[in-house]
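This is the structure I want to talk about, given as structure tokens.
In this view, the complex is presented without one of its protein chains, the others remaining in place.
The block that comes next holds chain A.
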Amino acid sequence: MGNVIDLDAKNYKSLLKNYIETQDEKFLYRAEQISKSFLKNNILPEEIVNLHMQALDELYPSLSGEFQRSMNFLLETMISYGLAHQEFQTLREEQLALKSQIAVAASMQDTLLATSKPNIEGLDIGVISVPANQMNGDYHHFIESNDGSIGIALADVIGKGVPAALCMSMIKYSMDSFPENAMQPKSILENLNRVVERNVDPSMFITMFYAQYQPKDNKLHYASAGHEPGFYYNAKRDKFEEIEAKGLVLGVSLDAKYHQYNLHINKDDMIILLTDGVTECRQGERFIEREEVLNVIRDHAHLSAQEMVDRVYKYFQRLQNFQLRDDFTLIILRKDV
């Protein structure tokens, strides 16, 4: 540090002299570069004021005592800035360390919660799930059963970041432990509700939608625990309808019961499941209308389900100036045959 400031001190003095004599912009440009070098080498503001005092003293020894004392005064007022600068530096390093820890946690989460899109004849599936921050508080999971049906779980922890993500791992591992015969949407939600009620802080809420699709009879069975309603696209009538399903948010009441609904699906019909990160996209102060999601889906309906969800995501990402406010998960199922 001493060397840098000695080296820059010589430079500083000659630049200062040149500038005072010529007022040429190029010396100010050099001053800007010196200031960057000071910053890079952690030279504090009081040291720069001191450097300035010394340079002036050497260049113009006859400057008044009043002026020199005023520089002393200025130096004194810089001390707190110097301290604040050092503290910011430390905090910045700590923040970087935290960020990299969270990155490790996030990649662990990705491994823990990994799920793969099932390959079902005649069913085109598209999924996208993007966290607003590093860790995702949305969770989706596909389960293929021996009877040929698939289960689709979609959950959203109210809240973001690390606590939400921890909560999601719990949901996933509880679901894994349920016996095959308890894989009905209604019983899954009832079982999970008990797990959440017993294990999660009451200030934390989890909404969940669970659907089971049976390709044999083209039926979708589903139940919802206070989750953002999805949509059903009826191809014959070319209309979107809200998928209505009532049910308490998970963890509120130990013996909550869930109602199971079902829906018959025909060729080209779509099921659209989402989290509120999709519908609560905001453009400035304006919340988007749920309709807007449907319009974007409609605009891309000629594409595959995966391309559709990707396009919808890109659309809303741009609408929000590329800064998601909430975790964003969108699933589209379309019956192809």
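Everything that follows uses one rule, which is that a contact is a pair of C-beta atoms (placed from the backbone, for glycine too) under 8 Å apart; a residue touches a chain by one contact, two chains touch by 3 or more; residues count from 1.
Convention: contacts and distances are computed from a predicted model.
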item	value
Absent chain [UniProt protein name; select from "Heterodisulfide reductase", "Serine/threonine-protein kinase RsbT", "Transport permease protein" or "GTPase, G3E family"]	"Serine/threonine-protein kinase RsbT"
Of A:Leu15, A:Met53 or A:Ile288, the residue in touch with the unshown chain	A:Met53
Contacting the left-out chain in the complete assembly, out of A:Ile79, A:Leu98, A:Leu112 or A:Leu254	A:Ile79
Selected from A:Leu7, A:Leu39 or A:Leu91 as touching the chain missing from the view	A:Leu91
Interface with the undisplayed chain - residues on chain A	2, 46-47, 50, 53, 72, 75-76, 79-80, 82-88, 90-91
